[in-house]
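Omission of a single protein chain aside, the complex is shown with its protein chains in their original locations.
Each chain carries a letter (A and B) given by its place in the written order, and its residues are counted from 1.
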Amino acid sequence: MKPVDFNFERPASLTDALELMSRDDMNVVALAGGQSLLPMMNFRMVRPDILVDLNGLDELRGSEIGPDRARIGAMTRYSDLASNAELMARLPLLASALPHVANSAIRNRGTLGGSIAMADPTTEMPAVMLALGATIRLASRDGERSVAADDFYLGYYESALESGELVIAIDVPTAAPGDAFGFYEVARRRGDRAMAGAAIARRNHEPRIAFFSVSDRPVRGFSAERILGENAASVEAAEGSLKEIDFHGDLHGGPDLKRHLARIVLRRAWAELQP
Amino acid sequence: MSRLHRVTIEINGEQVTASIAARVNLIDFIRTEAGFTGSHLGCEHGVCGACTIEVDGAAVRGCLMLAVQADGANVVTVEGLAGMGRAKNLRAAFLAENALQCGYCTPGMLVSALEYIESGESSDRATIRAHMAGNYCRCTGYQAIVDAIAAVIESGEGA
Partner (left out) sequence: MTGPATIFDKPNAYIGKSVSRSDARRLLEGRGRFVDDIQLPRTLHAAFLRSPYAHAEIVHIDSTEAETAPGVVRVFKGEDLIGVVEPYVGILTHLAGLRSAPQMPIAVDRARWQGEPVAMVVASTRGEAEDAAELIAADLDPIPEACDAETALDEDAPVIHPELGTNLAWERLVEVGDTDAAFSRDDVHVAERTFRFGRHTGVTLEPRSAIAEFNPAEGKLTFWYSGQAPHMMQFILAKHLGLVEENVRVVAHDVGGSFGIKIHTYGDEIATAAVARIMGRPVKFVADRFESFLSDIHARDHVVNARIAMERNGLIAGLEFDDLSGIGPYSMYPRTSAIEMNQVLNLTGAPYVLPNYRARGRVVFQNKNMMCQYRAVGHPIAMAIADCLLEDAAAGIGMDPVEVRRRNLMADDGYPRTSAAGMKLDDLSHQRTLQELIDTMDYSGLRIAQAEALANGIHRGIGFVSMVEVTNPSPMFYGVGGAPIASQDGASLRLDAGGGLRISSSITEQGQGTNTILAQIAAGVFGVPIERVTVATGDTDTAPYGGGTWASRGAGIGGEAMLLAAHALKEQVLEVAASMLQTTVSALDIREGMIVDGGGARISLSDLARTVYYRGNELPSDLNPELVATRHFRVTGFPFVFTNGAMAAHVEVDTETGLVRILNFWAVEDCGRAINPRLVEEQVRGGIVQGIGGALYEECIYSGDGQLQNATMEDYLVPMAAEMPDIVVKHVETPTKTSILGAKGAGEAGTGGAPAAIMNAVNDALRPLDASIWRMPMTPERILKALGRI
């Protein structure tokens, strides 16, 4: 189980990295924490010609906390996030979700940007960013652009990230007084990718509800948001409204299982909502 | 063929230099270039934890790092723990509790356990189990491993 042979580059600046990424005559692949990419390379499912290691780019690491937003560098590792007490206090939903990501050794390497770019529908971070209404900042040799999390996820491992682009940061609205958050995930074993999960952020009585591991991408429950926004007690009606989601099965079970579990995680995440 | 990379990694206190292909993972490097065969590969996709080692002080999966990425880094494996006199109490507790059978998982277990103990966490069994959830052991059933970690913490003498 060894990867194919490839060339390795470790650019020292974002500009150099983007220059390398812009080569369209070859399969150029960015390496962040490697906690998803290296398994896929070992399986030979990903076969880079050039591997561009982003771990030398200090400019992509770390967070800035503003009055109502935090900007998190793409190369910030989960363990850096978790140990940043101020950031965790301002992003309680992220703080609740992080312990569900794999285990300590993976969190010591894996990065937020890597998880966002991976667009793995079974993982926590994309759904958390969707619930928080985050914005993904992308850069290519030709410049920068921002894409709302709502528009970023397109399908299994598919996102708005275009060839030649890198995720450079994620802008996340921070918690304000009165905001409430809920997170619940069902996994067979601790740290496993979820069987189903829900992340909820409620601001000004308006909830944003994002599900993961129920479809081919993280998805919002729009009707449920509307129903619960109007009446926080009408959970049953909100559960009923989830039929609108395009459920996809996996090895755990078919769409029926996902539909059922989506109701359960919604109910339980909602119950977690603390003012 | 891609070019070779000349890398120098400090492994268990020794500087090891070799020219290698980029695709060589850190564990293969440690085992074949440096000859420290204590760390094992169990799955090569990040799940089993057998390859858990310390890189610049952090417990990481050695199978999910390329050796070229560790150029200039400081790596400690199970041999290094023993050689540098670290985790002595932990090893004694593993022996006393019979926290290993075949011992194939042990090098990774020790590194994960050490990370837990050194972070000052409690001896609560569920918390220990949660932390150790990324290290697979087919032989022991885990209980003796939890016992050993809890015993070290409760002794108050550190790992």
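In the analysis below, contacts are C-beta pairs under 8 Å (C-beta built on N, C-alpha and C of every residue); 3 or more make two chains touch, one makes a residue touch a chain.
Keep in mind the model is a prediction, meaning the values are calculated, not measured.
A.B. asks: Among B:N98, B:S122 or B:S155, which residue is in touch with the absent chain?
C.D. replies: In the full complex, the listed residue that touches the missing chain is B:N98.
A.B. asks: Going by the contact rule already stated, which one of B:V16, B:A59 or B:M132 would touch the omitted chain in the full complex?
C.D. replies: Result: among the candidates, B:M132 touches the missing chain.
A.B. asks: Across the whole complex, list the residues on chain B that are touched by the chain not included here.
C.D. replies: Against the missing chain, chain B presents residues 1, 21, 23-24, 31-32, 35-45, 47-48, 50, 77-79, 81-82, 91, 94-96, 98, 100-107, 110, 125-126, 128-130, 132-146.
A.B. asks: Under the stated touch rule, tell me which residues of chain A contact the chain that is not displayed.
C.D. replies: Where chain A meets the chain not shown: residues 1-5, 39, 43-44, 186, 188-193, 195, 251-254, 256-257, 259-261, 264.
One rule holds in what follows: only the chains that are shown with their structure count from here on.
A.B. asks: In whole angstrom, how far does the Cα centroid of chain A sit from the Cα centroid of chain B?
C.D. replies: Using C-alpha averages as centres, the distance is 28 Å.
A.B. asks: Given the complex with chain A, which residues does chain B contribute to the contact?
C.D. replies: Interface residues on the chain B side: 1-3, 5, 21-23, 25, 44-46, 49, 52, 58-61, 63-66, 68-69, 112, 115-116, 130-131, 133-134.
A.B. asks: Taking the complex as given, what residues does chain A use to touch chain B?
C.D. replies: 1-8, 10, 34-35, 38-39, 41-43, 51, 53, 55, 79, 102-106, 108-109, 189-191
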